[in-house]
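The complex is shown incomplete by one protein chain, all other protein chains being positioned as in the whole.
Right, subunit A next:
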Amino acid sequence: MDDLKKEVPITEHKMSVEEVCRKYQTDIVQGLTNAKAAEFLLRDGPNALTPPPTTPEWVKFCRQLFGGFSILLWIGAILCFLAYAIQAATEDDPAGDNLYLGIVLTAVVIITGCFSYFQEAKSSKIMESFKNMVPQQALVIREGEKVQINAEEVVAGDLIEVKGGDRIPADIRVVSAHGCKVDNSSLTGESEPQSRSPDCTHDNPLETRNVAFFSTNCVEGTARGIVICTGDRTVMGRIATLTSGLETGKTPIAKEIEHFIHIITGVAVFLGVTFFILAIILGYSWLEAVIFLIGIIVANVPEGLLATVTVCLTLTAKRMAKKNCLVKNLEAVETLGSTSTICSDKTGTLTQNRMTVAHMWFDNQIHEADTTEDQSGASFDKSSVTWLSLARVAALCNRAQFKAGQDSLPILKRDVAGDASESALLKCIELSCGSVRVMRDKNKKVAEIPFNSTNKYQLSVHETEDPNDNRYLLVMKGAPERILDRCSTILLQGKEQPMDEEMKEAFQNAYMELGGLGERVLGFCHVLLPEDQYPKGFAFDTDDVNFQTDNLCFVGLMSMIDPPRAAVPDAVGKCRSAGIKVIMVTGDHPITAKAIAKGVGIISEGNETVEDIAARLNIPVSQVNPRDAKACVIHGTDLKDLSQEQMDDILRNHTEIVFARTSPQQKLIIVEGCQRLGAIVAVTGDGVNDSPALKKADIGVAMGISGSDVSKQAADMILLDDNFASIVTGVEEGRLIFDNLKKSIAYTLTSNIPEITPFLLFIMVNIPLPLGTITILCIDLGTDMVPAISLAYEAAESDIMKRQPRNPFRDKLVNERLISIAYGQIGMIQALGGFFSYFVILAENGFLPSVLVGIRLDWDDRSVNDLEDSYGQQWTYEQRKIVEFTCHTAFFVSIVVVQWADVIICKTRRNSVFQQGMKNKILIFGLFEETALAAFLSYCPGMDVALRMYPLKPTWWFCAFPYSFLIFVYDEIRKLLIRRNPGGWVEKETYY
């Protein structure tokens, strides 16, 4: 694994072609022999990436069944069966409660497990639809013959040919190339196509021109090369292997749930052991005490919470999917909310991944072009004659053209055949001057010299529009300084003027300025060839140039950039105000990276890097105190030499960081660095180069449209619209669900106390059991469910995007304050409400509280059929049991009544309900639903047999009302105190 983290060990780029041939026992002309090829294929295996070890479905299912929260329920279920086994072994007629409880717990775990399993299976199905299953072909030369074979059969040493539009089938050492350009964006993140030639231009194999990489695309031209690596040994393969080998940590929510389980188990064991000891002291037998112990521990298990949490997360995942965030792993829903650092890739995530003309310089003025996706930006003055000339040059000296059949699409969405900058020019001209095709038809091309790296220009000769004008128009574009050298005049306001020093300086300034913006600048010039020298029909020879290519007239500059997406600056701003540090990590050049970073606000206005300060103060970089610079741009090669401490120092002390020219391994190191500092890191990216970082991140966010399969597999979340702004939605939803889960848990846990206390009093003071197992289950899995889930729909109390991300060490999902409130305060009031109705029913039936204490032994004795009440009446076992079950029902209904107040107070943690309002319709529905369910369970005929629940007298519904009211008033006062005294005692002790 560590080996994979190191940089690529390719050395072939430094070897001569002959050496490479020797190494791979191949021939530069003939290629491999078929026998050798077969031998190598056998030795190295097929040229394909080993798919990441897919977890078998049953393992995934088991993970759902036994992961996280389920463990708690399983332990509960096992304890129940154990208790039942003890009872069955020692008693003749064991009560079935423990058995039923065990079965129900098991059922709950299995059902929720299935639910979340299918939920995840659904999103992985969407994932699979992304996969591109078209088999790749490769053109290889074997024994001197060109053969088309399946890319999987390519072996090291094969001589292969690629042409524009092909996917490169393996890592190849280029031996010859003709205008070959490759798009390495999926590997390096660099959006510009790069030319490929046989010469070694850089020590770094990733930078050198003579190596083309597996699964990158050849954009144009042709090349021939020798395969040096295949399959998993390719650069891409190494990254993929690195990615699938990375261990990912637990999601923050999983950690929170673990912490929660610790707390709950702690409370359960504490209560259980305390009452175990008490039971022993009170004279119960060991076995009875053990059964009580188990009973108390199990009663602490919130049966419904697993389902509630799962449903809440699912609801949020659905809501996010609607907003174009597809969540692969349910637990990742919350992770974005806890995120404190986002490492974002540039190309395609922050930018549109489309070269666009951004600026133009003509008439000695820089004009800004509209780069927005929907052309909503400001436009420039198009009336100038110079502009018309510039547009004409750009349109004519341009080989790009729209692919056919796209007339109905908006211009910017159309597909273009041609390289990125020509496409940008084409679109720009098409947008501002109308159809380029018409223009080209009017100005027929007579000759053309395509761009090459020695000339650094491209020119073409055209007839003019005016049929009476027989002169030829020569148009040229290329590297600005080269163009300038060929010009003697410059077009200003439509008039040709001599190029003087002043204009040259103006040109230099403009060129520097545009270059400084990270833009690619092209110069344009033209000339009308004199008719006397070049009459109509003149034969232009482009190989042996027989016409004038200097003393031209400079027209202007146009600069292009892959512009940021419109929504990104806003989104970055939102992230920043939400306390999230946005780091740009890109494979692109530092200047471009910095320009985009400034454009989208990753480096905010007014913040300088060390280099900026040095430039401003005119002192060497080494004299600048690094602390003064909040922003910094770090080059990948510098990153390589940094020690861990230096890395930490950079991450800690700079708020605005851009990493440029980073390799996939370095991206991984950056993510690890952030995590080491305690940050919860989100990584966005689309390329294969991002995938190790995506996997290592706490949450990896891949791009759904432009993203590569490897990156999507490594990610936890997929942005279906490739828009960084969707992340903000994700953060917002994540934070909201964290808050709302707290509320849900507070609500659900509260009813634990009125569920446990009856059993405790039953043991301690020997009263008839006030609340039975069945009724407890009816609360946990019945009436409490919808209100608890409805809290997931609760609106945020304040602007959650204005606060800092939570500190994973301090801000816990469930903390002691929540337990204190839920168990110690609200739960206690609820228990009293329940007990009150219990005592009311018994008293009204003749059993006053005074006779109840100690009555349990006779009460539960089946053979005692003449138990006397306070009035002297005598009761059979069955008669008093009906009263007891009526009490259970009433206790149950009372819990429903007090839970009304509980759900209303749980809506908010700080605000008053009157501030928050009752706008949550699901919650209102939940209130009615739980009441209706309680009424149904109590009054439906047959319930006395099925669940042993009995109809209540209407007045018994009102017993718990005062307590419900008390809960509401108490909590409103508590929240009022929290708001009045921020940081005060009440907040410190009760704000959860």
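As a working rule, a residue touches a chain if its C-beta (ideal position, glycine included) is under 8 Å from a C-beta of that chain, and two chains touch if they have at least 3 such contacts; residues count from 1.
We adopt the following convention: contacts and distances are computed from a predicted model.
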Chain not displayed: protein name in its UniProt record ("Thiamine pyrophosphokinase", "Transcription initiation factor TFIID subunit 5", "Sodium/potassium-transporting ATPase subunit beta" or "Coatomer subunit epsilon"): "Sodium/potassium-transporting ATPase subunit beta"
Contacting the left-out chain in the complete assembly, out of A:Ser124, A:Gln646 or A:Gln915: A:Gln646
Which of A:Phe839, A:Trp859 or A:Trp957 contacts the chain that the document leaves out: A:Phe839
Candidates A:Thr54, A:Asn551, A:Gln873 or A:Gln915 - the one touching the absent chain: A:Gln873
Positions on subunit A contacted by the hidden chain, ascending: 621-622, 626, 641, 643, 645-646, 648-649, 652, 824-825, 828-829, 832, 835-836, 839-840, 843-846, 848-849, 863, 865-866, 868-879, 882-883, 886, 953, 962, 966, 982-983, 985, 987, 989, 991
